[in-house]
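Shown below is the structure under consideration.
Omission of a single protein chain aside, the complex is shown with its protein chains in their original locations.
In this document, chain identifiers A, B and C correspond to the written order of the chains, with residue numbering beginning at 1 in each.
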Amino acid sequence: MNKKLRVGILGATGMVGQQYITLLNNHPWFEVTHVVASQASALKTYAQAVEGRWHMQQNIPDSVARLTVRTVQDIATSAESCDFVFSALDTPVAKEWEEQYAAAGIPVVSNASTHRHTPDVPMIIPEVNPEHLKMIPIQQKNRGWLKGFIVVKPNCSIQSYTAPLAAIHKTHKIQKVFVTTMQSISGAGHPGVASYDILDNVVPYIGGEESKSELEPRKIFGSLGEHAFVYDESFTISAHCNRVPTIDGHMACVSFECEKKPTKEEILSAWESFTGEPQHLQLPLAPEKPIHYRSEENRPQTRLDRDTDKAMAVTVGRLREDPLFHWKFVGLSHNTIRGAAGGGILIAELLYAKKYL
Amino acid sequence: MNKKLRVGILGATGMVGQQYITLLNNHPWFEVTHVVASQASALKTYAQAVEGRWHMQQNIPDSVARLTVRTVQDIATSAESCDFVFSALDTPVAKEWEEQYAAAGIPVVSNASTHRHTPDVPMIIPEVNPEHLKMIPIQQKNRGWLKGFIVVKPNCSIQSYTAPLAAIHKTHKIQKVFVTTMQSISGAGHPGVASYDILDNVVPYIGGEESKSELEPRKIFGSLGEHAFVYDESFTISAHCNRVPTIDGHMACVSFECEKKPTKEEILSAWESFTGEPQHLQLPLAPEKPIHYRSEENRPQTRLDRDTDKAMAVTVGRLREDPLFHWKFVGLSHNTIRGAAGGGILIAELLYAKKYL
Amino acid sequence: MNKKLRVGILGATGMVGQQYITLLNNHPWFEVTHVVASQASALKTYAQAVEGRWHMQQNIPDSVARLTVRTVQDIATSAESCDFVFSALDTPVAKEWEEQYAAAGIPVVSNASTHRHTPDVPMIIPEVNPEHLKMIPIQQKNRGWLKGFIVVKPNCSIQSYTAPLAAIHKTHKIQKVFVTTMQSISGAGHPGVASYDILDNVVPYIGGEESKSELEPRKIFGSLGEHAFVYDESFTISAHCNRVPTIDGHMACVSFECEKKPTKEEILSAWESFTGEPQHLQLPLAPEKPIHYRSEENRPQTRLDRDTDKAMAVTVGRLREDPLFHWKFVGLSHNTIRGAAGGGILIAELLYAKKYL
Partner (left out) sequence: MNKKLRVGILGATGMVGQQYITLLNNHPWFEVTHVVASQASALKTYAQAVEGRWHMQQNIPDSVARLTVRTVQDIATSAESCDFVFSALDTPVAKEWEEQYAAAGIPVVSNASTHRHTPDVPMIIPEVNPEHLKMIPIQQKNRGWLKGFIVVKPNCSIQSYTAPLAAIHKTHKIQKVFVTTMQSISGAGHPGVASYDILDNVVPYIGGEESKSELEPRKIFGSLGEHAFVYDESFTISAHCNRVPTIDGHMACVSFECEKKPTKEEILSAWESFTGEPQHLQLPLAPEKPIHYRSEENRPQTRLDRDTDKAMAVTVGRLREDPLFHWKFVGLSHNTIRGAAGGGILIAELLYAKKYL
């Protein structure tokens, strides 16, 4: 491990790109060596390209500030400059270019929604379905790719409840879930939500978010078929997704029913003991505990709990009986860290530790 | 109708009391002639009593500003000064004093939660269960009261979904309801929620609110027994109640299942045509339409829709199929007007039009 | 006055245009008959053109919803369809088109900053400098315009302190003013300020705002020369302009020094008695009193006081001695009503009452 892997960021000037660059600063295994953005930024230094629109609290790391911004079309330079890329491309262009990068031998870890339901592309929460990475050689074979591949991160809205449900699903077979999310404005990027639309307001609609919230967990809880993932259709989720005036942190109110009702102790114990590959492998950005339960009656709270355990953990609370289903609880996770760049980095760390990178 | 009824406000210096006084300014039927508050305010003018803590945008009406504040113990003066009272007393003292006022011959319309489940006390949403007022003579007989009685208003959290569900329940028998509320800070009164606890935050807990939200609609949808109300146990509600950083307006995300699934058109038509006694009787504070449906994909919104139809209507939107239950939608109502003082005044207007006052 | 003047709105689909349309609904003298927007909206109905981006609480007035949107180039249609126009054009295009409209015989009342310092264009606060309208015939002569002319409204940031200072300037000659503004996000239009940039934040910079705040009062307090306005250079303003997370309402903290120090009573009396043409002429949108003084130690407040007197008044408070200058106070006005569309309408009402329209 004497040399760091060289990392490229596709969509490096947007909010998620900036978050990647910030979180990768001083990363023990990875080093940002390549930044890709739109034509308007091409050949500027990264510092010039983001002048007046750098939105992170920390300054731009010096080593990234002086990188020359390339366009996504310039794959040749990417292939020379980096060992893999994080894609924060906008959905409309992500499909074409992520495939071209993979075809050119560059592994892609993507935040875009384009490939989330592509049958041979793993959608990974490292603590929940690391075994889905076994699809990578199949994907490469399907497509004739030698070294490149695509792995994706699920939507930020599901991070607050998927791990807590996964911890229970294994033993008690979850069947029905109602979830209402209260999502922060950073989830929409920048400029994202106009302040006039959200100050002193709740917007009970986020385009496409409810169907993502209902569908993505079925793939994540699914299994590997011969050529494609088999979705877990044993449970159904109904989602209401709302935008609320908070900066960071997505909260979810969840009611669920299982095949057999677990006891409160069984659930708390499942959460307490929940752990996964990132913890066993001691991945650098892994939270110590993926799930933190708080026993106070009014927690988790968005501002107080979003940063728990490097902002990489889910905080849950208020576990109580539900008059219609078995149990209800509240979950919270940080949407731009665990739910975006941090989640992507954890996938890359897992890929590296598992020798896919 | 040449003379206005004289009205007393119990708990006149608090937020709900101030809202009553503001909404009753220039009321065609009622006139505030009597204000009751704690010992600390006694014998001050009302203007002096609320100095530095008047929270309404409008100024104190002159006629109220100069009233002398009395204590709740001084029932004799109340009995002389007013024909009925609105009670915005704190729950701990409300039980004793509301009963004493009723016993002294003074009808009480109450915002307190104390008597909401008292078997012979009507809990009224005027468009939904006006026939529950028929319990009043029974209540008076039960207790030996000649002229006084107690009628209560339900909790503000249920206003955003109870009327929309009532419109459907009549014909399609609602059986199961999931509701997640996002409630404004004015619901907690003043000082209420500390700003440090709610700026850039969501608090997924409001003491007692979930059980109220689950239980109160069963009484409202219930029927009159011989001596007491019979609750409607044909449906079950599961509620998640949250405090969000908005000033006014409670939003509810609702999923529901009926005995027989209604069509979308049936629901929209039920909402469109929903009307009740307040509309037929043309009560002064009645909304023209109790339910407004908005067809835009991102409405209702808290700030944009809370003031609809004198802030007395429920605005609904986003009616769509639910993967688990039959349908889901979003409802919104103004918590301090429809959900508090305005709702109380509408009850009093109904009582007056029906000759109970 | 049996027929209403027909009004066109240039830039009708933006926030200020929407505000004009909302405020002109049921106006006793004016009727919106013509709406102009960019090519993208051309030939749509107004309702279609603003679908998904109508930001007012009130619905689009029916009579405007069905108007066909025209482009600014189609002056011929404008000339037929309206007696004068309000311009809410963006600054870059305002200069050319406002002049073309005036040249075509259509009077223009403008919100744009383009012509604020054009020497023969009056910049009007109706209570402060109505006599500046006398420049109109000179302007027409200067330019060879027969019927058309241009009159402009000053920047929203100066409304909170210009009238209060004008009331004192007449008698005591203001010489130095420090002003720090705290301006609401609606001042930036829609989408305007990104929520990520302003939630839990203050941005101490608004492009161009400080120089406008320092310079515009000099023209407004100035006098008519033979061909051009003579600025009042007897006083100097230093402005700090900040964006704060409030929806509507611009607050200003002001310290000022006069040639001769007025007494507190003189100032309060000047404010109390301050009145102008809009009040004498009983213009429909004129506030009853242009300046409201509040004696509480913590007023004015943005949310509580912005709607005072139809949101057309300035609310002042906290008049106290200043350790460096003579006095300091706090002023507040509603930026999208008094400071934008409402201010423009009041100018048009004045023009109409004075027979310029």
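Simple rule for what comes next: a contact is a pair of C-beta atoms (placed from the backbone, for glycine too) under 8 Å apart; a residue touches a chain by one contact, two chains touch by 3 or more.
Being a predicted model, the structure only gives us computed values, none of them experimental.
Chemist: Touching the hidden chain in the complete assembly: which of C:Y20, C:Y101, C:F178 or C:W271 does that?
Modeler: The single option touching the absent chain is C:F178.
Chemist: Which listed residue (C:E214, C:E266 or C:D307) would be found touching the missing chain in the intact complex?
Modeler: C:E214
Chemist: Per the definition of touch given earlier, which of C:Q73, C:S238 or C:Q282 contacts the omitted chain?
Modeler: Final answer for the missing-chain contact: C:S238.
Chemist: Determine which one of B:I247, B:L281 or B:L319 touches the chain that has been left out.
Modeler: Checking each option in B:I247, B:L281 or B:L319, the one touching the absent chain turns out to be B:I247.
Chemist: Any idea which of C:A163, C:I247 or C:L283 touches the chain not displayed?
Modeler: Within the whole complex, the residue contacting the unshown chain is C:I247.
Chemist: What residue numbers in chain A mark contact with the hidden partner chain?
Modeler: Counting only chain A, the missing chain is touched by 52, 57, 199-200, 247, 296, 298, 303-305, 307.
Chemist: Write the list of chain C residues that the hidden chain touches.
Modeler: Residues 176, 178, 180, 182, 199-205, 214, 236-238, 240, 242, 244-247, 251, 253, 255, 297-298, 300-304, 317-318, 322-325, 328, 330 of chain C touch the chain absent from view.
Chemist: Suppose we count only contacts with the excluded chain; which residues of chain B make the list?
Modeler: Touch set of chain B with respect to the missing chain: 15, 55, 185-186, 190-200, 245-247.
The rule is short, and it goes like this: only the chains that are shown with their structure count from here on.
Chemist: Which integer distance in Å separates the CA centroid of chain B from that of chain C?
Modeler: Each chain reduced to its C-alpha mean, chain B and chain C end up 40 Å apart.
Chemist: Measuring centre to centre with CA averages, how many angstrom lie between chain A and chain B?
Modeler: 43
Chemist: So what's the Cα centroid distance for chain A and chain C, whole Å?
Modeler: Their C-alpha centroids are separated by 47 Å.
Chemist: Which positions in chain B are in touch with at least two other chains?
Modeler: 199-200, 247, 298, 303-304
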